[in-house]
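Here the complex is missing a single protein chain, while all its other protein chains stay put.
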């Protein structure tokens, strides 16, 4: 089969590779019908993720068809359409029992990291019963592939951890795919306002079209002052960080109201300044989270019910064999206006 | 009457002052029977709290007897014994309705700060109906005065915000009065272990006697390594910060387990380093809080039921007239081994 | 002034009565601009509510303008537009501090019950600071008067107590004003489906137009069978009872899924059969509640944000002086298709 293989920083190729086989009774082999590229894949390509070694097939998002299952797999059968979770969960360790699949002792984020991933014609999924989900009949497949990672991430790390409630004022810093997924899922809870903050007017325009009530371009305006103005001086009940750099985290610190939440989604490469000299008395809550994908069943139900339209984030399509071109498009998002790029298998 | 009056950094005197009068229909005048000194009072004396002006009577803790009430006060009558909350709550603003009395628009921490306080023979308490509590009949008065501030603070900011649960591993950094109050109230939830961390062996010995299951002297031992050892390498479910300096906050960051909580109680004068480069994926929750004293009714019930013995923190007694000596004892805690110093009116 | 006065079962008159005066420092006098009639008022007229005596002015819903305030009232001033809560809350008793205003030791449901109510030109509101709310500038006044009772009731007793979540299946039994208010506020949480059950096709049609995803006429169809069919045999996550008779409560018992909620809103005059022989092992939660109106601030924010349109329930308007005609219209809802009847002062 063909797969996108990592060969060290800056080097990847779409090459022939042996088709994965069942290794454990709990494995399934999935034939990929759609996959996509994550910001994390770009980090890997820069050499930022030391756990990814030469020869690794990349990718942790995808949908497909069951090709084969191990003997202990009981929820899936050959030919069924499935959604692949970016997080592999054994379902039996202490963390899995607590719903913290991200820290699964036998799984977690392994696809396209510690084991071969989904940017290939076939992929082996360990612990299939707890790491795959049935695709709802007739579901939009572009929508579906967004549920591997970007929507559970925006929802769990941003919206759930941020405790968004009806009537709240919410700010989301960063209008990339994850920030927009947080926006769409924040709307599940009918906040009074969702203020989107970014440096790119195009992305803010997109945010507007997806339901942001206010937008702030933090290059052109003083974001803190603007947010305070929009909230009668109080700040927001929830500030969602969807960038991952000190400056945006500190912006969240300055716009959160007393009693409010800072919900981090961003992947950080360095420490940040936490202004405890002011925040110690502000009754705030800060949360971090690697997505657990425990809410995937709920997101699937919302998709089926027509309450969620994740396909709105898909800006480009390529054939699986054109994946190098897709990486190029995705990595030049500023020019190409790419949000999510889908690869059809 | 006599009162302890602040006259600028380092200057205070026990002097004659006019007895407070009812100013609003919702006020009460309380004759002080016991008061105590808080670490914050020492900060004020250093000039660290800019809102405290020359001429202010200090003190925000105390118990006493109702001397007089405004016309709109309906829950208290002359002669009744009361506990004074360190937080004044109007009971009607948005924050009060949400149980965030600390940020009350008309109150909050005002006693001994924005208005005259409790280190005096008489004190005026605004919003008496929501800022005073009836003393349970026959309650130990030393215990009671500990419920003005130190116990609600340790409990709300440390234990409740830290989400301590049966079976958990808990660490408390700082074995001063507030840390020890957190220890005693953490025991309400029967955690599997409570590890107390401090630099003073005397205080750790006290912590042991109050139910700490393990103690670590962080000067003599590598606290992070010791805590990891005690928790099979995972770290603690809840780390309670009860000191207020960057070093102890960072210790909490390094000992909290994935999925765990850092509950801050400490009063900070400077920012701290938040190691997001590691914590972003650790699914942790960090909380800050100025005590709301919403749990005072529960603490009073626990006191009455014999489930709480706050008097264990009282190390010294003085007459109210000896308050300068009491400040001296309290401010030399290292030598005097003082925890809480009670002044009898 | 004029007021609607109760003179025993079946007897009421629109008559001259002395204008209410400030009695306590915490009172306010409100000039009524709009009021409405509640199902409870019809119960009173039947003589079902023994606490209502001859001479009582009826009504517990309304909006108006502050005419006068007692000295201790600090949040309201003459001339301000206000929403009157159906629940009077002292803000200082144990129940109020816990957010259970319905059981306020000095208040609760007193208007038009234990003291004169809102179906008059003027009304005295005790504990004004905690029992009135500022009307948002420019708010639709028909919408606003719906927030006195019907919307907090549908939301708190039905939706909040029923723990409605994104992706859930919800059934609401009873498509009267309260059931429809539950429907509109259930939508705050984006459930996958909201199944409305009633015996009246007109009301079901209205429910459809307000967002019900499915409707069942329980006279024409087997409601239990239909709901099971719509939920793959499982039943609903939340069943909201908005009628108040044994038959509808038992319907809720038979359609709730394992792990689900039955949230009661209905006012009951008799006991019901609880089928514990089946339910004991079904992991369900049943809740009851007299509305607390603690969510009024949130509902006002949602109104302002355009996320809630309570005016959709208003079917008829009359002048305040035509109130007897309004009662007639409201009490013949079957023929008049009345939902909420608004009286303009």
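The chains carry the letters A, B and C, assigned in the order they are written, with residues numbered from 1 in each.
The working rule: a residue touches a chain if its C-beta (ideal position, glycine included) is under 8 Å from a C-beta of that chain, and two chains touch if they have at least 3 such contacts.
Quick caveat: nothing in here was measured; it's all calculated off a predicted structure.
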Could you tell me which shown chains are touched by the chain that is not displayed? A, B, C
With the full complex in mind, choose from C:2, C:71 or C:98 the residue touching the hidden chain. C:98
Out of A:91, A:136 or A:321, which is the one that touches the chain we can't see? A:91
Touching the left-out chain: which of C:45, C:184 or C:284? C:284
Touching the hidden chain, out of A:71, A:205 or A:317, is A:71
What residue numbers in chain C mark contact with the hidden partner chain? 95, 98, 100, 102-103, 244, 249, 258-259, 264, 266-277, 279-290, 292
Spell out the interface residues on chain A facing the chain that's missing from view. 24-26, 70-72, 74-75, 90-94, 96-97, 99, 106, 129-130, 294, 297
Please output the residues of chain B touching the missing chain, sorted low to high. 165-167, 187-193, 213, 297-299, 301-302, 304-305, 307
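The definition used in the following text is that only the chains that are shown with their structure count from here on.
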So what's the Cα centroid distance for chain A and chain B, whole Å? 42
Multi-chain contacts only, two chains or more: what residues does chain A have there? none
